[in-house]
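Working notes, structure below.
One chain of protein is taken out of this complex; the other chains stay put.
Now for chain A:
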Amino acid sequence: MNHLVIAPILFPLFAATLLLLVRRAIPLRVRRRLNLVALIVQILLVSLLVQRVAGGEILVYALGNWPAPYGIVMVADRLSVWMLLITSLLAFFAMLYAVRGTDAGSRHFHPLFQLQMFGLSGAFLTGDLFNLFVFFEILLLASYGLLLHRGGASRVRAGLHFVALNLAGSTLFLFAVGTLYAILGTLNMADLAVKAAATPPENLGVVRAAGLLLFTVFALKAALIPLYLWLPAAYSSTSAPVAALFAIMTKVGAYSILRVYTLIFGAEAGPVADLIGPWLLPLALATMAVGTLGVLAAHELRRQVAYLVVVSVGFLLTAFGLGTEASIGAGLYYLAHSTFAAAAFFLLADIIAMGRGTLADRLDPGPIIANANLVGALFFVTAILVAGLPPLSGFLGKYMVLNAAVDLPSMPWVFGVILTAGLFGVIALARSGSLLFYRAEGVIERTGAAGRSAVGPNWGRLLPVIGLLLLCVTLVVWAGPLSDYTRAIAEQLLKPNVYIRAVLGDPLNA
């Protein structure tokens, strides 16, 4: 058995435990380094895993050596490790920004950050539906702590909504899982796929209901319309590195949708095949449209970026909703891009807000911020990236999805919504950029913290942003091999039998 599969789950747990135990004993400076080193090790572990599964092999780790479907299994396939790789890279840069002062408010920031990694890794690797629920709860509990880090009225208000909604979501998740277990008698995802395909007609309605209930839960996590209302307030009120890390949180929902509805309710699932087919694409397109309205209407830069996250979720699920190998592959390429770009934008919005004194990130004309050329250039690059203009990765992702939609019957809708949303995105970002950098009026109030902005660019804060942007450049430079890889992920996803055989062993037993 290959213990590497479970290493990306166990390692953050150990790191979190260590950081929790030493939180009083050693100074913050050392704990910051410990956390950064832990995140680098996490990236290395995941890279090792990428090499193992890139060839198409599916690694299965049976906990306690109980064979599936009786025990819980961890499954590393191409999709899981792709998500893990994005998560660990994102977390490293978010932490690189957080160590510049965000983490100072509470001793628990570093352990919570690692626990969040623990929950995320587990959610991506687990092959068991109830275990997915447990890891969801772990990552949510850690995210509540991170969201509320350093408190404040707006953060607490948004946090209360976030927690209450997610508790209701967890209840729905349990109802759905319970129903599936009651009817199909298993929780292992591969085994569920086998059993769901052989559902007797009298149970069909119940299984469908459970499947759609599950979709509601994942749609809540992914912030699909009409369940996205928690996102703008939560993301725009929390601290920048946490918002950056949360760029992956909506993708957990998107991942779960992709996993469950290609494996358990996929095209080969017989009577329950293509369960959410009629729902996903219209909802995703509507999410894009509504998110775009939010982007246009936002009065603060951070809220605008939060709505851009909603738009990117809509775009991502549009790609998944088209359901072809090419569109899912393109969507997974876009997933990496949109995660890094949104994170970079949240960090950059924080830098801009800090340079504008009491105006913060409100989109009103204000004083020229320090190092406006450098920050403005970064804003320009990020805006191009997010709006999906050539030559950066946003454009490539968008092009690949559109290209995949050309021959499909839903083509007019997909083209219409994506291109219109893109146009409005460009308009909104151009307006924000000109308000922030061109229509500058007045002088900076040089009080306290603003005084240090005169000394020169704060490279410590700019570096993580540049790093994330460079990751997007990497996505462009190696677009060929990377899009081949995401295409291979989609190919593997659309052949659920390979996954089922890898988990359950001999097909005769299944």
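Just so we're on the same page, contacts are C-beta pairs under 8 Å (C-beta built on N, C-alpha and C of every residue); 3 or more make two chains touch, one makes a residue touch a chain; residues count from 1.
Keep this in mind: contacts and distances are computed from a predicted model.
Novice: Given that one chain of this complex has been left out, which of "NADH-ubiquinone oxidoreductase chain 4L", "SSS family solute:Na+ symporter", "ABC-2 type transport system ATP-binding protein" or "Putative ABC sugar transporter, inner membrane subunit" is its protein name according to UniProt?
Specialist: The correct option from "NADH-ubiquinone oxidoreductase chain 4L", "SSS family solute:Na+ symporter", "ABC-2 type transport system ATP-binding protein" or "Putative ABC sugar transporter, inner membrane subunit" is "NADH-ubiquinone oxidoreductase chain 4L", the UniProt name of the unshown chain.
Novice: Would you mind spotting which of A:33, A:161, A:299 or A:431 touches the chain that isn't drawn?
Specialist: Residue touching the absent chain, from the options given: A:161.
Novice: Among A:182, A:273, A:297 or A:406, which residue is in touch with the absent chain?
Specialist: Residue touching the chain left out of view: A:182.
Novice: Out of A:130, A:413 or A:485, point to the residue that touches the absent chain in the complete complex.
Specialist: A:130
Novice: Which listed residue (A:141, A:408 or A:440) would be found touching the missing chain in the intact complex?
Specialist: A:141
Novice: List the chain A residues touching the unshown chain?
Specialist: On the side of chain A, residues 130, 134, 137, 141, 144, 148, 151-154, 156-157, 159-161, 163-164, 167-168, 170-171, 174-175, 177-179, 181-182, 187 touch the unshown chain.
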